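Missing here: one protein chain of the complex. Every other protein chain is in place.
Let's look at subunit A:
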Amino acid sequence: MELSLLLIKALIILAVFGVTLLIATYSTYAERKVAAFIQDRVGPNRAGPFGLAQPLADAVKLFFKEEFVPANANKFLFIAGPSLAMLTACMSSAVIPFGGTLIIGGEAIHLQAIEVNIGILYVFGIVALGVYGIMIGGWASNNKFSLLGAIRAASQNISYELAMGMSIIALLLVTGTLSMRDIAAQQGEELFGISGMNWNIFYQPLGFLIFIVCAFAETNRVPFDLPECETELIGGYHTEYSSMGMGLYLFAEYVNIFVASAVMSTLYFGGYNFPFMDQLGLPHNVVTILGTVVLFGKIFFFIFFFMWVRWTLPRFRYDQLMNLGWKILIPLSIANVILTGGAILLKQEFFQ
């Protein structure tokens, strides 16, 4: 019994890991395609049908490049940087519930790698660790541009983590739990007679807005990609990197995007729940599998949104970035917490 449970968990962890990597791989392809389409081009189309083998070609190319370590760099940290970035990026998808329960032989299996009752805090902590990868890499390169990029990354992440945390606090006031599984399950309840529509976005639109802006900043995406701002910093923190070190940094960014999209869909957009999920009268397992498909649909939409924004907006200036973070987002998120708290109190006083 115990052994089979362990086996199932191991399978789920492997599956989640594999899916994360696969999606990150094809995000690089999707990014180039989206960029091309938005600019009226066709994008990579030579490697394989529709260019689908392009990520493989890129990976092979990166592997065969020389792994260059600058003479005055700290060798150990230089290699530790990208490894840490990749490690932290891959760790956070562990607590995301990718579906409800599958009932096999009277046994309920949760489609989630690890359930911890402080799931959000875990994700938050790991994401905060992610900046160490960038900082260590940037510092160890012993190059002023890398160092500037790393410092920018650190200060940017600290500033936006505050607002992000605040927006999550408001969400926690609504949900009353820190567990990702419970939050996802709560959103499957009825709203206006439609099951599976009790999404948090309807209670926390402002919180979601703050969260998505901060998610862009945390993943170092345009318009907040100042750590790798080419116009000022050559390549930012990965200026000195080549070969797989570079590859890991780029890859970690896409894994981060995937995780951020998954977290956003789980926290605000109902996770694996979809409208009318209980009213269709389908068997439980079918609903669960449909839910997983729907969740991935939402995740893909958010990944697409990340790219869409990247090819639309110009980059922020550094002072604008700090202004937005400290003077606008943090007050807004505090106001959001107070408003949410007030609304909950009012509801308890007068409607119960």
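Criterion: a residue touches a chain if its C-beta (ideal position, glycine included) is under 8 Å from a C-beta of that chain, and two chains touch if they have at least 3 such contacts; residues count from 1.
As a working rule, contacts and distances are computed from a predicted model.
S.K.: If you had to name the missing chain as UniProt does, which of "4Fe-4S dicluster domain-containing protein", "Amino acid ABC transporter permease", "NADH-quinone oxidoreductase subunit I" or "ATP-binding cassette domain-containing protein" would it be?
M.R.: "NADH-quinone oxidoreductase subunit I"
S.K.: Which residue, A:Phe202, A:Trp311 or A:Trp326, contacts the hidden chain when the whole complex is considered?
M.R.: Of all options in A:Phe202, A:Trp311 or A:Trp326, contact with the hidden chain holds for A:Trp311.
S.K.: Residue by residue, what part of subunit A touches the chain that was omitted?
M.R.: The list for subunit A reads 34, 37-42, 45, 308-309, 311-313.
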